[in-house]
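Here the complex is missing one protein chain, while the rest keep their positions.
Up next is chain A:
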Amino acid sequence: MGRYFSRPCCKRAFSDINTSKMVVSIGFEGSANKLGIGIIRDGIVLANPRRTFITPPGEGFKPVDTANHHQLNIVLLLKEALDEAKIDPQEIDVVCYTKGPGLGSPLVSVAVFARTVSQLWGKPIIGVNHCIGHIEMARLITGAQNPIVLYVSGGNTQIIAYSQKRYRIFGETVDIAVGNCLDRFARLLKLSNHPSPGHNIEQLAKNGKIYVPLPYVVKGMDMSFSGVLTYIEEFATTLQEYTVEDLCFSLQETVFAMLVETTERAMAHCGAQEVLICGGVGCNIRLQEMMSEMCKERGAKVFATDERFCIDNGAMIAHAGAEMFRVGVLTSWEDTFCTQRYRTDEVEVKWRNDI
């Protein structure tokens, strides 16, 4: 990406980095139904408020309604973030926003707002890859050095290993994300979407007693979830002799085992001794338990964050953006568009010096 500065003040701000001034960055995230704004100074999170667009049971969130939600809440959320961080906009060095991947109109709503404050405050703007935001935040919080990353959410399921300035996608879902599978099953059961459908599946699963054998689909390094979803949807409509708790339990055990298997395969390939779980599904304690069991057998460690950072948030965008800013990666104005498909390995990870 060319070093086009979006305005002359960017050159001034960038040269400040060389005098080891602490970078204050603000990040705007809204690629799905969570709207988050985060402010970070030199790796410390000063504020990270979030609003979630929650739909009634049985309904998923549609792009237009989600965009409306973000537009309605973003002004107050920014005030909240600035108040909590106790900083004046003039102290901010860089404005960061989620370029993608995600839903089109929500992404654009947040980007338009970020472009506006970037101009009003006279600060440079950086477009951040959402997946990289998750990875870099999890690395910062947990201190994991060079882990295999399992990135699992409602929109993404990838197994990632860092090599030579790229987050390489080792394996991924060939159809839907594991979180999407869980969310759609919750919709069918008309579970509450508060605080999230996955959370409610996790609670029900704790009371599951019978394991229902479900399709287990791992293809080498990749996984498929749409088959198990179709299969279990049939069960849910007839229920047969199983309870809702049994079905939730069985679904989790099956899909999480698939994730653990493919993660283990990546670890074996790379000789890795660390696993980092990030993304909304990473909040799930059962998944963390299953991963820990596998890692214990290998003498490896599992790292995970709590729901402040697992779930989409603004601070992860602020942090990844600050890393990019630190090494001089800026976004030209014409490049501040959004993109629904944005592969994790498209980004050159210039801020890491390890191999």
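Descriptive notes on the structure:
Here is the rule we go by: contacts are C-beta pairs under 8 Å (C-beta built on N, C-alpha and C of every residue); 3 or more make two chains touch, one makes a residue touch a chain; residues count from 1.
The rule is simple: contacts and distances are computed from a predicted model.
One subunit of the complex is not drawn; among "Dolichol-phosphate mannosyltransferase subunit 1", "Gamma-secretase subunit PEN-2", "L antigen family member 3" or "Armadillo repeat-containing protein 8", its UniProt record names it "L antigen family member 3". Only one of A:Asn48, A:Thr66, A:Ser105 or A:Asn180 touches the chain withheld from this view, namely A:Ser105. Among the residues A:Ala47, A:Val117 or A:Val329, only A:Val117 touches the chain that is left out of the figure. Here the missing chain is touched by one residue of A:Ala47, A:Leu78 or A:Cys181, and it is A:Leu78.
The chain omitted from view is touched by exactly one of A:Gly60, A:Pro89 or A:Pro215, namely A:Pro89. Chain A residues in contact with the hidden partner, per the touch definition given at the top, are 4-9, 67-68, 71, 74-75, 78-79, 89-90, 104-105, 108-109, 111-113, 115-117, 119-122, 332-334, 336-338.
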